[in-house]
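All protein chains but one are shown in place.
We just call them A, B and C in the order they show up, numbering each chain from 1.
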Amino acid sequence: MLDYVWLIPFFPLVGFLINGLLGKKIKNEAVIGAIGTLAIFSSFIVSCMVLLEMIGLSPENRVFEKVVFPWIHSGNFKADMAFLVDPLSCVMIMVVTGVGSLIHLYSIGYMHGEEGFYRFFAYLNLFCMSMLLLVLGGNMLVMFIGWEGVGLCSYLLIGYYFHKKSAGDAAKKAFVMNRVGDFGFLIGLFTLYWWLGSNHNIWTINFTEIKAASHLLPYGGVVTIATLCFFVGATGKSAQIPLFTWLPDAMEGPTPVSALIHAATMVTAGVYMIGRMSFVFIKSPETMMVIAVVGAATAIFAATIGTAQNDIKRVLAYSTVSQLGFMFLAMGVGAFGAGIFHLMTHAFFKACLFLGSGSVIHAMHHALHKGHLHDDAQDMRNMGGLRKAMPITFLTFLVSTIAISGIPGFSGFFSKDEILWQAFANPYHGNLNYFLWATGAIAACFTAFYMFRLVFMTFFGECRINSKVKEHLHESPLVITIPLMVLGFLALIGGYIGMPKLMGMLPNYFEHWLDPVFELATEYGAAYAHHGEHSSHALEWGLMFGSVVIAVIGIGIAATMYTKNSTLPKRFTDAFPSLHRAVYNKWYIDELYDFAFVNPCKSFGQFLWKGFDVLVIDGVVNGVAGVVMGFSGIFRYMQSGLISNYAWSMAFGVVVMLGYYVFK
Amino acid sequence: MDMIIIPAVNFTPILPEIFLSVLAMVLLLINVFVPGDRKAYLGYLSFFGIVATGVLVGAGWGGHIESFSGSVVLDNFATFFKMIFLVAAGLAVLISDQYMEREQCNHGELYPLILFCVVGMMLMASGTDLMTIFLGLEVMSVSLYVLAGFNRSNKKSNEAGLKYFLLGAFSTGFLLYGMALTYGATGTTRIAKIAATVGQMTLPSTNIMLVAGMLLMLTGFAFKVAAAPFHMWTPDVYEGAPTPMTAFMSAGPKAAGFAAALRIFLVALPTLQVEWSQVFWILAVLTMTVGNITALRQDNIKRMLAYSSIAHAGYALVGFAAGNPTGTAGILFYMLSYAFMNIGAFAIIILVGKKGEANGNVQDFAGFGVKHPVLAVAMSIFLFSLAGMPPTAGFIGKFYLFSGAIQKGYIWLAIIGVLNSAASVYYYLRVMVYMYMKDSTEEFDWMQVTAPMALCVAISVAGSLIPGIVPSIILQFAQQAIKLI
Amino acid sequence: MSNLLSLTTFLPILGVLLLLFIPKDSKGTLRNVALATTVVTFIVSLPIMFGFQSNAEFQFVENIPWISAGPFVMRYFVGIDGISLWLVILTTFIMPIAVLSTYTAVEEKVKEYMILLLLLETGMLGAFISLDMFLFYIFWEVMLIPMYFMIGIWGGKNRIYAAVKFFIYTMVGSLLMLVALIYLYFKGVEAGFTNFGLLQFFNLQLPLATQVWLFLAFALAFAIKVPMFPLHTWLPDAHTEAPTAGSVILAAILLKMGTYGYVRFAIPLFPEAAHKFAPLIATLAVIGIIYAALVAMVQEDVKKLVAYSSVAHLGFVMLGVFAFNVEGITGGLLQMINHGVSTGALFLIVGFIYERRHTRLITDFGGLSKQMPIFATIFMIVTFSSIGLPGTNGFVGEFLVLIGAFESELRWWTIIASSGVILSAVYMLWMFQRVMFGELDNPKNQKLADLNAREIVIMVPLIVMIFVMGIYPKPFIDKMDPAIKKLVSQVRPLSMSAQKMSEAQPSLPSGHTGIEMPAGHPGMSPETDSHAAPVANPHEAK
Partner (left out) sequence: MENLNGYLIISAILFSIGTIGVLTRKNAIVIFMCVEMMLNAVNLTFVALSRHLGNLDGQVFVFFVMTVAAAEAAVGLALMIAFYNNKESIDVDDVNLMKW
């Protein structure tokens, strides 16, 4: 049946091994690139086969587990190298392998001539393998391998230009922040495992087994603790408040990396994880609320920062954070299907955006190089008017931008609108819903604004850079534009498989597909849901219209500020200098963390070392030695060398002894 | 009663003593005819004499013969100790010639004096009468006074002799007074009879005369084994005495002191064990602590080993305080091992030293390990054995001594003991630090290893190592020796 | 072959004898002979690994009389179970690597160095296989001597201080243990035992007060060796000063003596006392994890950093062992082996760059990745193994430790300990970044040569082990599992668990017994008891 599922992560592994071990010898970029791309493309083929086979099954049978080999068995604890195929993981493997293949292809062109070309493809394959392990993992531990594995690859790829200090810093920051999340993940895992085990003697970390036992879990209480811990893990991986600061820095990595890891796949792992364990999360209303609030807050928070950035990739990075916020908002309001749906559409358009920006940077870099200039190839202030030079890039970029802004007919609209509607109409959070919706809507407005700001600054107007350079600006080669076109196309039409029922044109295939995965969660959620308050069709239509209007407003503002009246931004910043500074500096969050955690840790470490280890502990150790030596000195001088003193000592001994025993 | 009846005396028990005495006197005589640069022959002669005595002593193993109306006995206990004395004397004889030659005091009398000293010690070990023991002790002591001051032209040696003499005589006074009081309390000087009399007393510990006698005797022996606070002569005398004699003194007389004390306290006064055990407990703690801690800061290696020797007396006292077969067998084993390891160490010191007792500081060992790896390894073995590291004899000895204390319930004594042991490691390691870890300032090219020296080192290495790996070979004898008293 | 263990243990001594006859100037021969000896030892030890049956019995047992005098009877009693098996193999596995690493690192006194290395191997192997407590003690102490000389003679600037500190520090602890050992023996004699054989003492019922004192004495000795906070300060000194091979052996094997001591001696001999002190030891372990990580973070010397990381790693081991359940102890043991492999590898790596640059200060490096790509790759793998990345060995052990501890009473400790996972990433990666990443701006670093063939050969086995144990730890766990189950049942004497159960009964959640009893597998009861305990006392966690 689906026994061949292990091939999916296996191909990238092979690719990794070949390129990693032999890549240096192969040298030929074409071969290396082909190996890397073929590896992941093979996985894509297998994934398609898996998907087809799954479609062929009846919905309730769409669960398949495969134990490849036993991994850790000790005492009660049992974790196998096991894979789980269900509709959810199907979606994920399709996204990962599909988008992954395109990005591999793209990278052949983008990374051309880079030192360590083979290294890049090896890492990329390794990443795909880890990501596939993550989404296919049949138990929490296999998921955790993938979870950490993608973190590792992220580290390696962010630090790809390791000679740049900023790259090294960013890589380390990414890994460490992920680790903070992993800490939460582990504690969550322990709590769940221990609670089920000690109370019901079900010692398991296997998803299906937990699912089967999930009716034993209480609402709130220990589940809240466990799920909050898991959520901490998710915030780390998916760059949510408070652990989001690594993602913008991660843009130090090559652009395909940003597209694949930091937009389409890895960062969505947190969302996936919540989806995977929806039946646990839903049992804690508190956690659900926290997730929703954090998601909404992140969405708007990151969006505000995005409005003020000048680095093209940073804008996209904050946009990613913000969009991930939307996904979490969806998860938090119990709209798991919508969250995963947005995950998918976001993968399409955000990958496209990143790759497009890569194409732009590539062209800029090339042109600047030719013009012997050392300006920043990623700074939008140096760009402008690129649409003529790079029509394909521009077009795909525009499509994706429209998609992300939530203009009807594009993929982003369907998913985002679903999320906003669910935020408003979900039965779980009572009056908080208005706030959630409002926040989401404003964030959407910001999204439209900063994305179009980006488009306008990059592709419209006049080229702001030296005219010498301008003539060197060319469209990127086919190997780069083909992925762009495919992704752009997907960004355009990808939403139709998940069209809301309301519109009624197409059945919501996507939701139906995922239903078997999430129905249990909905069932549990019903225990505390308030039904039937907001669910009227008119309202839904109204809100939908509202969100479109909001998006259009955002676009309008952007258009006004960045195409028509180019002095507006300046006037705006002059009017609110401190606000702009704060936004531009990302609300000083990095500085805050440095102040609150990093520096205290370092100085505390210094204190412990110099103050405690050396002074106190070693002080005691050497002090004891010193005291003994001191006594040595004293005893030594008692040895005066004089016979009469010696005789006195003897007589003293005799007298004391006699005195004690004879006259006692 | 008109006829003097000569009692049928069985001389077997004191055959070794007689043999050695005769040998010593013969040596004294022929010394006159041996030219100054040939005194080594006397050494060889006495060494072979000692070996022969060893055979003689060994042949007596397992027997139990009393003689001189019960004032001397031949038993395993005595035999074991006699072996220790012979080992100490034999090794000391081996290392003497080179040293004496260098210090230009190679007087032939040295060897007879050593032999007389051994005779005295043997009497102490086999004596079963306070009188015999006293006599043996004095024979030993008087010879030792001379040996300590043997290097007449050396001021330090002189001082050592004088100091030892005055303090030794002083302590003899106490010992003797103790014996007198014991005699008064029990009416006899025979060990066995004392035991019988004391055994019949209802509350011997309230008998002031007896207790005082015991304590005074204890003082005397404490002086001989260098137990604090009667130890203060030790560092000075050890430092001043000619090095081979220091080696000899640290091993032989100490063992003899323990032999006699064991005999008296275990056989004659077992009923007072509670009392003397307490005293030995305190003495042991004091002795170990003072010895070890003071040794930490010594630069003169002879003096350092003198303090170490005090500490070792303390360890042995731990076994004594325990007073049970484990502890006492430990003492026997330890004294033998100590003879090997300590004299071995002194042999190396003699080799490293220069004329006029120069080059005797720890610092002078810098680089020794590189220049003379074999000797340095030997020295390391001696030092590790002294420190009580497995797998050396020193470890097994300490193991038994402390085990005795633990078996007896003196846990704290054992703990203090091991802590002392740990502290002692520092100064033993210090020598090794200089030997191996400091760059050499010397070429050590003046050093010459004569055959007797080499033999001594080899025997000592074997004696410190083999009993550590297969301790049974010695321990079973020690066990048997202790069984008979 | 029944005397395989002895053969393995004493083969290095044979090597020593061979070395004695080789002139000290033919360094090449000396090195090769030493290497050959260790390799042969390793090969000889392989049948032990393959021939080992997965059961709880001691195997390859040899039991012959040795000393018999007075109250004491010591026997040459050796054998291994699943716990010591891997440590023996680890030792024979690491030794050739250590020897090979000295080929260029040690140019002076090669002969002595090799002799000491081989003596050390015998000492370590002997300690792992001894089943006679006296024999164990002998080997335990003997190990000190070669290590002392290795640090003191071939060490760095401050070597003498470090060597003496190492020696005396360890000695203090072990001598106190000796006292306890003797005391225990006499208790055994009262109970009718006739020798020092370890196994019978597991059945000795001692009153709690006695156990407490004896446990403290044993625990102190082992804690110093582990080393546990706050007895760890000898370790950074020893490591910084020791030559590379010395550090490797010290970290990879010698420190395991401490943790092994707990598992083999302190805990099964004094189970009640061990339980009583578990919170204290867990606290120290957790403090050690966090503390060492924080201190490691600010180190300027790579080697010192790695040394402190050892303290943190061994804190995990201790936490796992004192969880007293199968998962925790398995994790602890795996972590011991893992630490041997990865920290050993780290010290080798530090050695490589030290040999090239004669400095270990982090600030002297930077950007080495560019100059030394192979080195960079290996270093990175080892770094991540040390961090405990899943897929590498470090993870399996650490995870089992944490999950085991979490199941036991040590839940809150575990949570704090888990944060060590973050800190380890911080200090290791920060170090890695500063050494390997960045501009290659120091001219001295621009001429560095990448690893040569010998160095790669040294590292490859370690790298392979890192992945094998990370991806397929089953064979390792399977062989140690029965022994650990047995240990767990020893640690939870029936009387105690019964008592706990009776306390627990009223507060157990309904259905607990109903589910557990029928489902309980035979022979699993000790563990299930151990899990029942925390539930039994919910307030205990406060």
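Brief remarks on what is shown
Criterion: a contact is a pair of C-beta atoms (placed from the backbone, for glycine too) under 8 Å apart; a residue touches a chain by one contact, two chains touch by 3 or more.
None of these values were measured; they are calculated from a predicted model.
Within the full complex, the chain left out of the display contacts the shown chains A, B. From the set B:Y111, B:F165 or B:F346, the residue in touch with the chain omitted from the display is B:F165, counting the whole complex. Among the residues A:P600, A:G641 or A:G659, only A:G641 touches the chain that is left out of the figure.
Interface note: of B:A52, B:I65, B:V142 or B:I282, the residue touching the hidden chain in the full complex is B:V142.
Against the chain not displayed here, subunit A makes contact via residues 636-637, 639-644, 647-648, 651. By the touch rule set out above, subunit B reaches the unshown chain at residues 130-131, 134-135, 138, 141-142, 145-146, 149, 152-153, 155-156, 158-163, 165-166, 169-170, 172-173, 176-177, 179-181, 183-184, 187-189, 235-236, 239-240, 303.
The rule is simple: only the chains that are shown with their structure count from here on.
Chain contact topology: the protein chains form a complete graph, every chain touching every other one.
The chain closest to the protein's centre is C, with centres computed as averages of CA atoms. The centroid of the Cα atoms in subunit B and the matching centroid in subunit C are 44 Å apart. If you average the Cα atoms of subunit A and of subunit B, the two centres end up 79 Å apart.
Multi-chain contact residues of subunit B (touching two or more other chains): 423, 426.
Taken together, the subunit C residues at the contact with subunit A in this complex read 165, 169, 230, 232-234, 236, 291, 294-299, 325-327, 330-331, 367, 369-370, 373, 380, 384, 389-391, 395-396, 399-400, 402-404, 406-407, 411, 414-415, 418-419, 421-422, 425-426, 429-430, 433, 436-440, 471-474, 477-478, 481, 484-485, 509, 511-512, 515-516, 519, 527-528, 531-532, 534-535. The residues of subunit B lying in touch with subunit C in their complex are 325-326, 329, 370, 373, 384, 389-391, 395, 399-400, 402-403, 406-407, 411, 414-415, 418-419, 421-423, 425-426, 429-430, 432-433, 436-437, 470-472, 475-476, 478-479. Residue ranges of subunit A in contact with subunit B, taken from their complex: 625, 628-629, 631-633, 635-636, 639, 641, 643, 645-647, 649-650, 652-654, 657-658, 661-662.
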